[in-house]
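In this view, the complex is presented without one of its protein chains, the others remaining in place.
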Amino acid sequence: METTSLLPLLILGSSLIPGVLILLLREDQSALRSFLNLFGAVAKVSLIAWVFAGYLRGEEYTFIFRLAPQLTFALQVDQLGLFFATLSSVLWLVTTLYAIGYLEGGQHRRRFFAFFSLCITASTGIALSGNVVTFFIFYEFLTLATYPLVVHLGTDKAVNAGRTYLWYTIGGGTVLFLGVVGLYVLAGPVYFGQTEIIASLISENAPQLTILFFVFLAGLGVKAAIFPLHSWLPISMVAPAPVSALLHAVAVVKAGAFGIIRLVYDVYGIGVAEQMNLLTPLAVLAAFTILYGSIRALFQDDFKKRLAYSTVSQVSYIALGVAIPGVLASAGAIVHLVHQGIMKITMFFAAGSVAETYGHYKISELNGIGRRMPLTMGAFTTAVFGMIGLPPIAGFVSKWYLGLGAVEAGSYWVVLVLLGSSALNAAYFLPIVYRAWFCEPDHERVSRIRSGRLETRALLLIPVVVTGLFSLAAGVFAALAGSPLSIAREIAEKFYLL
Amino acid sequence: METYQIYILTSAVLFVIGMGGVFMARHFIKKIIATIIMGGGVFLCFVSFAQRDALTFADPVPHALVITGIVVAVASAAFALALARRIYQLTGEESFTNDK
Amino acid sequence: MSVLIDLLLAILTVYLALQCLLAQRLSQSVFLFFAFGLALALAWVRLGAVDVAITEAAIAAGFMGVLFLDALRDFSPAVSENQEDLKAVQNPPSKNATKSLLLPRLALGLGLGLFLLIALEAVWKTPDGGGLTAAAVALLPESGVEHPVTAVLLNFRAYDTWLEIGVILLGLLAIYAAGGINLYRKPGVAAKDPLLRQVILFSTPVLFLFGAFLLYFGKTGPGGAFQAAVLWGAIGIMLHLGGWPVFAVLPRWLGQLILTLGLGFFLVLGFLFMARGDALFEYPPAYAGILILIVETLAAISIAAALTTIYANINQMQEEPKQNESTT
Amino acid sequence: MMIKEVITVILLLVGCFFFLAGTLGVLRFPDLFSRLHALTKADNLGLGFIAAGMALHIASPWAALKIISIWLFTLLASSTTCYLIARFQKEQDQPKNGKEPG
Partner (left out) sequence: MTDLPTSPFPALLVGLPILVATLSLFFRPRGKAVVGLMGCLLTGGLGLIALVEVMQQGTVIHILGGWDPPLGILLRMDSLAAVFIGMTAVVGVFISLYAWWFFRAREATNGGFPLFWPLWLFLWAGLNGLFLSNDLFNLFVTIEVIGMSAVALAVLSGKTAAQIAGLRYLLAAITGSMAYLFGVALIYGSTGTLDLGLLRQVLEPGATTTFALLVITLGLMIKMAGFPFHFWLPPAHSSALAPVSALLSALVVKGAFYILLRLWMEVFGVSITFSAGQLIGLAGAIAVIWGSWQAFMQTSLKLIVAHSSVAQLGYLLMIFPLLILAPGVAAGSADWLSPAWTAGVYQVMAHAFAKASFFLSAGIIIMALGHDHKGSLRDLASRMPMTVMAIGIAGVSLIGLPPSGGFFAKWMLLKGIFLSGQWWWAPVVLAGSFLTAGYVFMLLRLAFATAREKEPFRPVPKGLEVCALLLALGSFLIVLPAEYLIQFLESSEAFGSGIQSIMEGGTYGND
């Protein structure tokens, strides 16, 4: 492999450089800081679009830096990676706007935005990694970059949450490290997509490969919040809303889920994984997590915690889809990467806006909030319906494909799990919607922020509406070419061709 | 039994005595003396070999090494002694208090 | 007969070493240490290592012994571990405490015993490597001196010797550092006793001459820079004791020059020849003899000065008022 | 020749005797002053005899001179040391006696 383009590096740089620069700024240079942030975000989106277009034309973008014999830092562009990178970068742009609004007047904003940029660098790096080592490097980098954001508030609660977060993620990283080295020793440098390497080892080293698979799974499962490694996620919801929104609904957990997809499809190959019976345990675990997360969500009164448990449940859809052999289920899993992302980010934005505007953190306080913040709660409601799986919103599409895939694979129990989960989703989300729209407000609350004629600050409002619309559009236009679903199908089909 | 053989065995004994002394003795000065005894053992070993390898005269290289070694050992021991005395002046302690 | 002498001497050495560490009183330890050093020096004479014997007697037993003796003034003389143990037996603090002390000691003792056995086996079985006598003999004519030990010290392995002179200077610096005080304080004035002063005055030229003789004789036989340096150093120490603090009367720069001359000249000479294209410390055979003599002389002066200063400074420490603890 | 050797042996033996006596004195005498006496007087005498014996034994007059000078130096050193130690002890004793008699 040779370096063919520096563009992948540039994509990383578009958030890394602003991140470092922001760190060097003074705390009070907020205009320049925002400019750098937005400039980086826009640059990243455009670069990814440019690369995506080039990729579709058949160009190759590979960046290779050899660290040592057999140890290569490789960035390469493939459809799955681009898919994830696009999701990250677009949502970063949106979230940056939201964060600027959310943190207005807060403390330590320099630190916040710097690490925010570093996070997205890590996330994009994960998407564009060409091999296991590079993936691991960014995976750990993500841990480090998110930690300051989790403890951003600096309260004892936040610091303790940060500690829990670290124990889990560093532990996961350590286990993953073991797996990565093991894989290198066993199979040499494995680039994503070179499934033939593992396939050639299967006859001799089957037990080692099986152990390695589960070591990897344990490492990745921490970030993907698969039961029993999920406890950090609800705890770390103490972070500011944009952080929870982007990182804990999109970047961190998705990094884990994305890793599982890479592991099964691009390292082991679906054929090998199926042949070695590696997928059934994963499917069972994922299914259990789906139900478990939903049930736990039922009993949370804290708004963000309920969302967090919902995330635990929803992300495991991806793992479940990966674990069911078949194009349809795979497509469902991959598209859920996007769909869950945009729906969940909408919800977190909404929760954050409510908390910032009226100081409501508990669900029991939300009575009548829909009348005061109709646009925000409208977007929220859209996302809720999507989560439950009502057509034509995005969530329906993923669940439909997952269900079809399960039927195709003959795993009817999965369908039951999906139905049960939908019912539970409805059970814990609909009360919120009900309270927001149909309950009378308990007593008059005054908005904590000045927002003119709008229901809240413009920078808090626009992102919610945009992502809400996204989730609607992703469902409505699912059949069109260029929609997330169509791309996901293409990706899935490629995996099965190999 | 040749001369050098007697001394070479002595050298091992001295070395072990010195080593034991460094660990077991408590007073600073005794510890320092123990290091010198240890060194004495080592140097005796060198010089015994020199006598064994003698032609018209004994092997000069170990002699030179030992002279160098003695001077180096004494320089270290003098430094250790200075430190020990300094510690005694500052604290009145004559041995490592938290030792064993 | 000769084996018997060696055997007795060996046993005596070991006995002295043991007693030195086991002695009840610290002063006994120090005196036994002198005796140990002399016994060792005798052993070296028996092994034909006259140079080493002089060095041992002068530096290891003599100089170091003087330092220990001087240190006795500091430490309370009666303290020793045996006495402490006695006290512990008289009124035992608790059985567990003595037990917990006994067990690790027993283990350590056993370990040392085992180690001793292995060590004895190892030294006994040492194969005959042949040494470097032949090589040294072959190259001796090119070295510029006739005494092989001097040839090795100042020419074949001049690098080691140079570093060693550095170590002495370093030791002096280290002692300054241990004092935790500024550089170069003036040595104090010692007790004045008329007889002592007379004896010192009388022996100074004798020692000086003897040192110079040893230095010059090093070219052909046992002797050389280190042995001479110790004698000269002894002059310095005695003068200091007699109330003539030599380095206090010299101007500061001169004192420093004397201290560093040996190391510096040795190196500068080496660099000069290196600039000519030779290796460091490579002397042309024709001039090697005279160059070595100069280097040795300067080295001896520096070492003597360093030994004097080391003694003076260690001696000085107790008079120094307690330093204010500096915050890190 | 014979006589010379006999004299040498006798001198050495006498020297050894004085050394032995001196050492015994150091070990057995009660206080510092008498010990010092034994150590310096008897041992110096012993050393003198041994030196004389050795000087007689060695033919070269230069070597004999060296041995004699060794003896002289030792004499000088030991008597000075003896004096210093005794004086030190005396100085130590005086205030002590003044304070606590007996």
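Read from first to last, the chains carry the letters A, B, C and D; within each, the first residue is number 1.
Simple rule for what comes next: a residue touches a chain if its C-beta (ideal position, glycine included) is under 8 Å from a C-beta of that chain, and two chains touch if they have at least 3 such contacts.
Just so it is clear, the structure is predicted and the values come from calculations on it, not from any experiment.
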Chains still shown that are in contact with the chain withheld from the display: A, B, C
Residue in contact with the excluded chain [from C:A122, C:L209 or C:V249]: C:A122
Candidates C:A178, C:A228 or C:L293 - the one touching the absent chain: C:A178
Residue, one of C:L32, C:L47, C:L170 or C:I310, that touches the chain absent here: C:L170
Per the touch definition above, residue among A:F136, A:F192 or A:F213 touching the missing chain: A:F136
For chain A, the residues touching the chain missing from this view: 23, 66-69, 71, 73, 108, 111, 133, 136-137, 140-141, 143-144, 147-148, 151-152, 154-156, 158-159, 162-163, 166, 170-171, 173-175, 177-178, 181-182, 184-185
Chain B, residues in touch with the chain not shown (by the definition above): 11, 15, 18-19, 22, 28, 31-32, 35, 38-39, 41-42, 45-46, 48-49, 52-53, 61-62, 65, 68-69, 72-73, 75-77, 79-80, 83-84, 86-87, 90-91, 93, 96
Chain C, residues in touch with the chain not shown (by the definition above): 118-119, 121-123, 125-132, 135-136, 139, 152, 155-160, 163-164, 166-167, 169-171, 173-174, 176-183, 253, 256-257, 259-260, 263-264, 267-268, 270-271, 274, 278-283, 323, 325-328
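Simple rule for what comes next: only the chains that are shown with their structure count from here on.
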Intercentroid distance (Cα basis), chain C paired with chain A, Å: 72
Geometric centre distance via CA averages, chain D-chain C, whole Å: 27
Where chain B touches two or more other chains, by residue: none
Numbers and ranges of chain A residues touching at least 2 other chains: none
Contacting residues of chain D [partner chain C, same complex]: 73, 76-77, 80, 83-84, 87
Residues of chain B touching chain C in the complex: 1, 3-21, 23-30, 32-34, 36-37, 39-40, 43-45, 47-68, 70-79, 81-86, 88-90, 94, 100
Chain C to chain D touching residues, read off their complex: 193, 195-196, 199, 202-203, 206
